[in-house]
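So, chain A:
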Amino acid sequence: MGNVLNQIGIENYIFLCVILFSIGVFGVLYRRNAIIVFMSIEIMLNAVNLLFVAFSTYHQDAQGQVFVFFSMAVAAAEVAVGLAIVVSIFRNLGSIDIDNLKNLKG
Partner candidate 1 sequence: MDVSIILILLLAGTLVTLFSGKAAGKVALAFGLLALGASVALLTKFNAHQNIGCLGVWMENPQIYFALNGDGLSLAMVLLTTSLLPIIMYSTFGSEVKNPSSFYALILFMGFAMVGTFLAADGFLYYIFWELALIPIYFIALNWGNGDAKERQKAVVKFFIYTFAGSLFMLASFAYLYTKAGNFLIGNLSALSLSADEQFWIFLGFFAAYAIKIPLIPFHTWQAAVYQKAPTAGTMLLSGIMLKMGLYSVLRWQLPIAPYAAKTFMTIFIVFGIAGTIYGSIVALRQKDLKKLLAYSSLAHVGLIAAGAYTLTVDGLRGAVLQMISHGFVIVGLFFAAEVIFRRYQTREISEMGGIRVQAPKFTSMFMILVLASVALPSTFNFVGEFTVLYGLSSINIWFPILGGLTIILGAYYMLKMFQNVMLGEANPKPFADITFQEGLTMGVIIAVLFFFGLYPKPIVDMITPSIEQILSYTHKL
Partner candidate 2 sequence: MSTVLLIFCILSAITLSTAFLTIFSKQPIHSAIYLVLCFFSVAGHYLLFNAQFLAVVHIIVYSGAIMILFLFTVMLMNLNKEDEVHKPRVTRLAAGIIFILTSLVLLAIFIQTKPIVGPYDDTGVDYQSIKVLGQVLLNEYMVPFEFASILLLVAMIGAVLLSKREKTEKN
């Protein structure tokens, strides 16, 4: 089977990923619920993962896909730790609104 990119074009993937990435950024800025912010970060990572795969196909090279595995591992680890932090904050504050976290400032 031929290279898929011949029919789609790498730039389209780049655009898609850029927009997806930007949506992630937007989510981070837009929401104050820690979990949603967190999800937005996952969106960002996914956008990059997708781009990795696209580039992998572009170069006809497996390394890009291998890297996605690592990236997934990282995402999983981050989620584990991040949610643990979220939970402990929720236990202490009863809220996960990041805008309530303003004790440290100045």
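A word on the picks: all candidates are chains of the complex that A comes from, given by their letters.
FYI, contacts are C-beta pairs under 8 Å (C-beta built on N, C-alpha and C of every residue); 3 or more make two chains touch, one makes a residue touch a chain; residues count from 1.
All of these numbers come straight from a predicted model, not from anything done at the bench.
> Chain A in this complex: which of 1 or 2 touches it?
Result: candidate 2 touches chain A.
> Given the complex with candidate 2, which residues does chain A contribute to the contact?
1-8, 10-12, 14-16, 18-27, 29-33, 35-36, 38-40, 42-43, 46, 49-50, 53-54, 56-63, 65-66, 68-70, 72-81, 83-88, 90, 96-97, 99
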